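Dropping the structure in here first, questions after.
All protein chains but one are shown in place.
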Amino acid sequence: MFFHKQELQFKATPDNPDAVYARKLQEVLGGQYGEITVALQYSFQAWNTHIPGKYRDLLFGIGAEEFGHVEMLATMIAQLLEKAPLGITDDAVQSDPAIAAVIGGTDMQQAIVAGAGARPVDSNGNPWQGSYVTASGNLLADFTANANAEMQGRVQVARLYHMTDDSGVRDLLSFLLARDTMHQNQWLAAARELQEEGAESLPVPSNFPINKEERSVSYQYLNFSDGAAAAEGSWASGPTPDGKGEFTYHDGPTTSAPMPPPTHPDSRFYGTTELPNTVEKVAGAVQDKLRRE
Amino acid sequence: MFFHKQELQFKATPDNPDAVYARKLQEVLGGQYGEITVALQYSFQAWNTHIPGKYRDLLFGIGAEEFGHVEMLATMIAQLLEKAPLGITDDAVQSDPAIAAVIGGTDMQQAIVAGAGARPVDSNGNPWQGSYVTASGNLLADFTANANAEMQGRVQVARLYHMTDDSGVRDLLSFLLARDTMHQNQWLAAARELQEEGAESLPVPSNFPINKEERSVSYQYLNFSDGAAAAEGSWASGPTPDGKGEFTYHDGPTTSAPMPPPTHPDSRFYGTTELPNTVEKVAGAVQDKLRRE
Amino acid sequence: MFFHKQELQFKATPDNPDAVYARKLQEVLGGQYGEITVALQYSFQAWNTHIPGKYRDLLFGIGAEEFGHVEMLATMIAQLLEKAPLGITDDAVQSDPAIAAVIGGTDMQQAIVAGAGARPVDSNGNPWQGSYVTASGNLLADFTANANAEMQGRVQVARLYHMTDDSGVRDLLSFLLARDTMHQNQWLAAARELQEEGAESLPVPSNFPINKEERSVSYQYLNFSDGAAAAEGSWASGPTPDGKGEFTYHDGPTTSAPMPPPTHPDSRFYGTTELPNTVEKVAGAVQDKLRRE
Amino acid sequence: MFFHKQELQFKATPDNPDAVYARKLQEVLGGQYGEITVALQYSFQAWNTHIPGKYRDLLFGIGAEEFGHVEMLATMIAQLLEKAPLGITDDAVQSDPAIAAVIGGTDMQQAIVAGAGARPVDSNGNPWQGSYVTASGNLLADFTANANAEMQGRVQVARLYHMTDDSGVRDLLSFLLARDTMHQNQWLAAARELQEEGAESLPVPSNFPINKEERSVSYQYLNFSDGAAAAEGSWASGPTPDGKGEFTYHDGPTTSAPMPPPTHPDSRFYGTTELPNTVEKVAGAVQDKLRRE
Amino acid sequence: MFFHKQELQFKATPDNPDAVYARKLQEVLGGQYGEITVALQYSFQAWNTHIPGKYRDLLFGIGAEEFGHVEMLATMIAQLLEKAPLGITDDAVQSDPAIAAVIGGTDMQQAIVAGAGARPVDSNGNPWQGSYVTASGNLLADFTANANAEMQGRVQVARLYHMTDDSGVRDLLSFLLARDTMHQNQWLAAARELQEEGAESLPVPSNFPINKEERSVSYQYLNFSDGAAAAEGSWASGPTPDGKGEFTYHDGPTTSAPMPPPTHPDSRFYGTTELPNTVEKVAGAVQDKLRRE
Partner (left out) sequence: MFFHKQELQFKATPDNPDAVYARKLQEVLGGQYGEITVALQYSFQAWNTHIPGKYRDLLFGIGAEEFGHVEMLATMIAQLLEKAPLGITDDAVQSDPAIAAVIGGTDMQQAIVAGAGARPVDSNGNPWQGSYVTASGNLLADFTANANAEMQGRVQVARLYHMTDDSGVRDLLSFLLARDTMHQNQWLAAARELQEEGAESLPVPSNFPINKEERSVSYQYLNFSDGAAAAEGSWASGPTPDGKGEFTYHDGPTTSAPMPPPTHPDSRFYGTTELPNTVEKVAGAVQDKLRRE
């Protein structure tokens, strides 16, 4: 169960309206790596996890915080839009290129659809979607997904920091940056702990019988491009991070197989095959040729 | 530039047709973590990278391999569908529940749309989409995204391994599992190397001026759920992975702010406000009440 | 802020596994009118509302409950999948048409992607999306949207009730049905109260200056089909619900205008226009004709 | 069957070109509550309805009108774009910030893809989609959906009215506003008539055996937030709109259940479980630890 | 304007219910090349065309017919679902694998969402979307798009023909096949007429100044794969269909350019660059290394 409290985790009030920035902030609310994603991702991971205890508690504990971040951003966006020109027009407005420029850069649906409010979309207006969520039930894979989400998210907030000089907005961003710092650290710590406890190890999933994979190519770097510098990396020689092999470097594939012949499914799929296979077809072709001549 | 060679990297021929399995394989071809995703993800990261040399060569080198994996899966799917009942019907077929069961589990668009062929969609028929791709220009974030993609992908292939006992299919999967093992190791090695070289460190992005984040909350675990076990993890006390702080544990938020008052945008957005603000509105309300009585 | 409690609002445990039903339940979790929709819809309406007090408190109060319903359904789905055949196969399984039938009817991504867990998608596997959310800032419009969402939702749960005879599942559905009953009543009561208080009236938005609409057609039923029975309805004669007019019935439109002539945008858009407009074009056409002869 | 007539229902010609406004108008053509939605929604409801006569005739009668509204808007958009700068450039244009501002605010696909024409998308360029359509077969639910669609649509048109001062555009909008007024009234009248005739009543669906829902919570307002004002509303005490109960007010849930234990699906899904379950896994963990030391 | 008549263009009544087939028929109603696509595609082309007269009349004349085809299919689908088992269950049904197989193959949203009715989606349940529509304003390009749509559509209907032996369904399909035959012929005739009249010729768009394209590569077949057989085709030598050149054959590219160096955007985008660019970054890296040792 979730309970709501009519307080925010941090102050979220801009100094000034800024409708263009209100559009940009949508990215970290409703984008691929926005707050809706992490809130639902950690929640679905908790619901799909197969072990009680600290890992599930961690997922629930952070997931609920992220719903509150959605709220802070939605609240901030509404205030950024409150006094801003959103295309409500009169003669004066239309003749001012500066205001026209502002309006051109806004999310028009924030105005027309939401009446100067936030929406569950990204900065290009694409609706948030469930396919952003990763929750596989394998915690090492999922914690790595979470570390990535917090990294991408913090990169985006850092970029947004420089796109405004409003101190109220920057205050909120400084808080979100700090929480992303925490969450990056936490998921990496959790991924490490999973491995130290032997719950999972590399390669993920670690309990798949490894002898069933084609081990001859498990540690080969196969270079399918013509850049040679990749041979210098720690991924091209030396021990592998999973502790189970040695990297080797190869220019191009080490295996190959002839391409199987084309398929010939049932003729009632009406795909094109090499020879006319009905009398009608021949007749049609003849007729076509005659007509053209 | 890309060049194509009419060979496969590994043999990809099933022993028997299996139209239901042909649908399942679509997941690792055209799903969120399928081969189209990694092929285009590594390519876009290469195109967006800001440094020449080993990291870019690595991205190009692996990206091109993944396009070949798309091809192996598409080829396999077409063969699985070649002799399978795909809903082409006759009296006998319709009265056999076993065949009906098979048909019910197929991807009907593989039959109706592709004529017994593969499609750029996942196992539920959702089209692949560009929003699956992550390419931020920050390599530590992106290599973490790649490690996650290879982990999720290998988990899915491992599951698929047990959903068939066709030895031809399993051979291909054993090859893909091995390559996923390689790629997990490689991206983790590359992420480590980036940090050892000082190109990036934690928290990502590492060159954002850290004093501009709200450091007081950068290492606090804030438990927004009522499970207590998360306090036992390495993310709740001790040094943080970024080497810059100490984790602390807190039950609930350590900061709060009153929720800002509701906004009052321009009345021409026609949102509902607390008091009737036009004579017309009052009149309308009175009229409504009279009518009801 | 949101807080999570590791309890459910109601018991949510099936008597038996049922993987096909686990797919069906996804509809009311992640479909157009599923619980994710109402949870986020009421939350966004609260964040976008322009008045403090009872209406906003109502939106927050119910919104948070709905997040808990998402959780109950996700929990139920994982249990329905726990012991069910999800395509994990061995020889015995494959030869049993009954089990094949079951597997054919499952959501294959619940198995391959989520490892026997719930996902933020509908019963056809379409990801939930932000465009399902309605939050316009106009409360009479939005409460009507909410009443509709609860009606559609309750219709779907009622249908699902008859698609199982598992008493554990039915218990949960009986609870959801009751809450949908409550929420239908509540949104209709709120919509009525808004009008009685004069905050909004019909037509929505009520404070748009009504003389600026083309009043001559504001209460005309215009029949663009050839069925005559619609003339018998209360929408074809008598007073209108907004209390401001009288319905009249008309066969077809009462107004018309000639279609404007086709547009002629800049020729550099290379649309087709009636006459060849460049020498080159004429030459090309001549050449084409010659070649055909 | 549908027949087309090369006339418009109302004049639809702007006084002046306005490419930015042409983008905005896309919202009510191809957005969630645009004319394509209502045209197809009423049509699908008619095709799915289970009763002949006045209700079906009404659905057909209005549905066909709405297709004509799509046409009026598409026609208007093409004219707004006809002489407007759409990014066709020369030196003079590029150096003028006013024109640059205009171009920045346009829908670039109207220019690049449609050659200065309308498209089946919304004002942010999101393609119209079938998931906007509601047609459940339950007419009280569906007429409520329709009333909502007309309310949301009229709110959007009212907002658009103030975003232009072009008298030709405003004329068209004044017509659409009037028709939305009509359609709001009509669907509310139809919903009322359904109930008066006993075809449906509250709660929807009214013929689900109500004793099968958990009646103890059917009229409880459960406040999952900490705002107290919702207790003052007509949804917290007094008779319910369905005439079958009395509202009561409760702070928080009145029921609860322990969360079921985590699931343990087949190990071949490779989810993470609490204890290493293979020798290999233990070995891997030991190896990992050794490597780190 | 559009007018509706409560008749169908052709009889559309199945002999027997068939819920699995009802799902399959969705493809030609709401799929990429279904009837909604062609109805709206021809309509948008008509609204975007720049010439009055026969071509526009043709677009309107056929577009309106296609809306009627949507109606026939929706009507047929509802009837196929009318008496079919759609998951409405009782003990007997559940124990019958034949019925289970049927239910597994149905579109569950036709049951749960539409109450045994059609929906604007394809046979995998993907919602129809506006991006299926092509309407560029260039009639030769668009008529080619239309010819393709009718070919793909007829292929799909032909496949569906063999997936049923219901004579009522087959009657409807035989009608749709005939109309697709007509429409293929018609669009090809129209494309030919456009060229004969000189309104457009190849390459499309024909009035782009052809000297502004890089003519040296305009007729070169560049083989980027290693299959040699393509050299035998009429696209590798001889005169070109546009009558303006001669095909030549080349193994691989005839031009090349070095890849430009990686970009170095503003450092505040926090992409990874080759050298640590802040003191902080160096310090972080040193600290990282120390911590690891």
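Residue numbering begins at 1 within each chain, and the chains themselves are lettered A, B, C, D and E in the order written.
We take it that a contact is a pair of C-beta atoms (placed from the backbone, for glycine too) under 8 Å apart; a residue touches a chain by one contact, two chains touch by 3 or more.
Keep in mind that this is a model prediction, so the values were computed, not measured.
Can you list the shown chains that the absent chain is in touch with?
Every shown chain touched by the left-out chain: A, B, C, D, E.
Of the residues D:Ala22, D:Leu58 or D:Ile103, I need the one that contacts the missing chain.
Spelled out, the listed residue whose C-beta touches the missing chain is D:Ile103.
Which parts of chain A face the unshown chain closely enough to count as touching?
These residues touch the chain not displayed: 20, 23-24, 27, 31-32, 97-98, 100-106, 122-126, 155-156, 159-160, 162-165, 224-227, 252-253, 256, 261-265, 267, 269-278, 280-282, 284-291.
Pick out the residues on chain D that sit against the missing chain.
1-6, 48-53, 55-56, 87-91, 94, 97, 100-101, 103-105, 107-109, 111-113, 115, 121, 124-127, 136-140, 194-202, 205-210, 239, 242-244
Considering the whole complex, not just the chains shown, which residues of chain C touch the missing one?
Residues 155, 158-159, 162, 268-270 of chain C touch the chain absent from view.
Note that only the chains that are shown with their structure count from here on.
Regarding the chain B and chain C pair, does the interface count as same (over half of residue numbers shared) or different (under half shared)?
The interface is built from different residue numbers on each side, given that under half of them are used by both copies.
Would you mind pulling out the distance in Å between where the CA atoms of chain C average out and where those of chain E do?
Centre-to-centre distance between chain C and chain E: 25 Å.
Pull out every residue in chain D that's touching 2 or more other chains.
Those would be 6-9, 32, 57, 60-61, 63-64, 68, 75, 78, 115-117, 126, 129, 131, 136, 138, 155-156, 158-159, 162, 224-225, 227, 253, 256, 263-265, 268-271.
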